[in-house]
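Note that one protein chain of the assembly has been removed; the remaining protein chains are unaltered in position.
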């Protein structure tokens, strides 16, 4: 498995009139976590796209455990537990500054050939980068 | 059950560099669908909040079936299949202008007393409004 | 000049913890207004892009006159007062349902050749479409 962590600070515009971080933003923080994950394993999203592979989202499940607030620092933990093949599955959790779970979920991603827009296997460079950073 | 429909047109800023509607926006369109649902049954979200009830999201599942594009008109279908008690569950689907499914999912919502921030039952006015518009 | 009008309903996620529509969203409503403008004159943004012309924003000025709120219907008025040449300038105002001004401003747009990314004149089809809908 590979686990990475990064953090965000909740922005004012990400709050809503309930006075909390709007729920849709956690989906976006998950994406921040995955971008960071890709950078950490040395195969940035941008590079994967330049090499002709797009990675549309197939499905997301997310549960919301407790609220978070403006200006709060949140930690996004991102795990991959199996080497990507037809899909990659990201297990993602968001913690507040006290280490309490705010939201958690899974994101399933497919791979597309950018030229043909047809489904593809996970790109070789993603597999290689993942293997290099794999821990049991 | 109650079913309502409303529509949105994909906005330019809702696209991303893949050239598609960014996946996080469907979560937001779901919310547009629920707001419209509440208006349709005559118990707007804003009124529910004024009456002291907040409705935080508990969980969401969403699957993405096909992409949508800038300036495309999408239909958001929102269904409630059981009267809300401790939770309300919304079944939501988004269709493109050809009637093809773009994304679908479920959104589970809880109820909070706005003053105490404690969990509460679905407000009576929501039950009444729902019963009034219920069809078998 | 050409004047068009369209409307939006303020979405829940567009509010912030002040309980108002977040100021950044009016910039986005302006864009909704310009998209609608282009559709109305029969030369949609999407078509202009397909024909090889991008239109990056050069500058925006906006003043905020009064707040707007969740679920409120806003009217976006968009005016072009001179035929576009090197730039197009859009004069845009947003009114609430009582006809009161919420925010107003100007948006200056340039034109880029999509292939070379070099600055270009306003595309001929935009000029033609504008002339067709021009009123003194």
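As written, the chain order gives the labels A, B and C, with residue 1 at the start of each chain.
Quick note on the criterion: a residue touches a chain if its C-beta (ideal position, glycine included) is under 8 Å from a C-beta of that chain, and two chains touch if they have at least 3 such contacts.
As the structure is a computational prediction, the values presented were derived from the model and not from experiment.
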item: Shown chains that the omitted chain touches within the full complex; value: A, B, C
item: Sole residue of B:37, B:70 or B:111 that reaches the chain not shown, by the stated touch rule; value: B:70
item: Hidden partner chain, residues of chain B it touches; value: 12-13, 15-17, 19-20, 22, 24, 70
item: Interface with the unshown chain - residue positions in chain A; value: 11-13, 28, 31-32, 35, 39, 44-46, 69-71
item: Missing-partner contacts on chain C, residue numbers; value: 17-18, 20, 23-24, 27-28, 31, 49, 54, 56-64, 67
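As a working rule, only the chains that are shown with their structure count from here on.
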item: Centrality ranking, top chain (CA atoms only); value: B
item: Copy pair chain A, chain B: interface residue numbering same or different (half cut); value: same
item: Superposition rotation for chain A onto chain C, Cα-based, multiple of 5°; value: 180
item: Inter-chain centre distance, chain B versus chain C - centres from mean C-alpha coordinates, in Å; value: 28
item: Contacts with 2+ other chains: residues of chain B; value: 28, 31
